[in-house]
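Excluded from the complex is one protein chain; the other protein chains are retained at their positions.
Residue numbering begins at 1 within each chain, and the chains themselves are lettered A, B and C in the order written.
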Amino acid sequence: MKSKQILNTMKIKLLFFGALTDVIGAQEQMIDMDDNLDITYLNLDMLARYPSLSNFKYKIALNKIVVNKDQKLKDGDEVAFLPPFAGG
Amino acid sequence: MKSKQILNTMKIKLLFFGALTDVIGAQEQMIDMDDNLDITYLNLDMLARYPSLSNFKYKIALNKIVVNKDQKLKDGDEVAFLPPFAGG
Amino acid sequence: MTKKTHTVLVQGPVTPVFISDSIAKHSGKTEIGAHAIFLGQVRKDNKENNNVINIEYSAYNEMAENAFHEIREAAFLKYPMVCMHIYHSLGLVKAGEISLFVFVSCKHREKSFEALQYIVDEIKANVPIWKKENYEDGVYKWI
Partner (left out) sequence: MTKKTHTVLVQGPVTPVFISDSIAKHSGKTEIGAHAIFLGQVRKDNKENNNVINIEYSAYNEMAENAFHEIREAAFLKYPMVCMHIYHSLGLVKAGEISLFVFVSCKHREKSFEALQYIVDEIKANVPIWKKENYEDGVYKWI
């Protein structure tokens, strides 16, 4: 039995704003990820799936707080991709 | 014939604002003055007539422009006594 | 940058409806991106256990309009404003009512705050206007 098989799966909600909604073609996605992965991994996965994402500046918020990419994820987390703010 | 008698008389309009209207008991006075007198003379004359004026700070405007007291007056001038401004 | 002389002094309080009408009139000026507005409101100050009920404003009218005009000219030289308006009350303004309305409109916001402060400070310092505070018990005090 490989260790991979005993890993649980996390459900993560992804949110996209501003120009990124056009890049992704959606405002929201639900994804399944293996346990213990962090935001760096998620981000690289997104860049692989949407190469043009690399043309955009964005920060990442975990559960509505902007975080560094080494943050670990857990089941039920909400991860948002935020282009530079432009209120007013 | 004394020189005094050939002096012309000037008509000067005096205006009072703010607390000074209470001191003088009027917003406006017309006075006659001998020619060639200046604002210093007028001011001393007013202080003699209204001693409590000395308790107040004020500037003097000649024809709507704040001036120094050595300004000479002429017939038809408008002299205003202006306490500190308090707009807004 | 010389703009025409505006009549600034108005009888009685500046009403909220007058303010919203002024704002609405600027919707056609679509180069404006930022409005900065100052409103002076009469405070019900309490002095020696006595409340201010209203303020009575008086001015040396013609000299005041000249002073407002000079403030206007100086402000347009100093700041990149699209337009600017000042309205100041004369006569009675009750506690809670508005006696001064300064309205600065710019393309961008950056300088609008400083322009607003400059204009309000200039008004307080250089315009011959006086106020008489009337108190609830009938006494008054010149400010």
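Keep in mind that, in the parts below, a contact is a pair of C-beta atoms (placed from the backbone, for glycine too) under 8 Å apart; a residue touches a chain by one contact, two chains touch by 3 or more.
Worth saying up front: this structure is predicted, and the values here are computed from it rather than measured.
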item: Shown chains touched by the chain that is not drawn here; value: A, C
item: Chain not shown, touching residues in subunit C; value: 16-17, 19-21, 23-24, 26-44, 95-98, 107, 109, 112-114, 116-117, 120
item: Hidden partner chain, residues of subunit A it touches; value: 15, 17-19, 22, 61, 64-65, 80, 82-83, 85-88
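Here is the rule we go by: only the chains that are shown with their structure count from here on.
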item: Farthest-lying chain, centroid of Cα atoms versus that of subunit C; value: A
item: Geometric centre distance via CA averages, subunit C-subunit A, whole Å; value: 52
item: Chain centre separation in whole Å, for subunit C relative to subunit B (CA means); value: 30
item: Distance between the centres, which are taken as Cα means, of subunit B and subunit A, whole angstrom; value: 79
item: Residues of subunit C engaged with two or more neighbouring chains; value: none
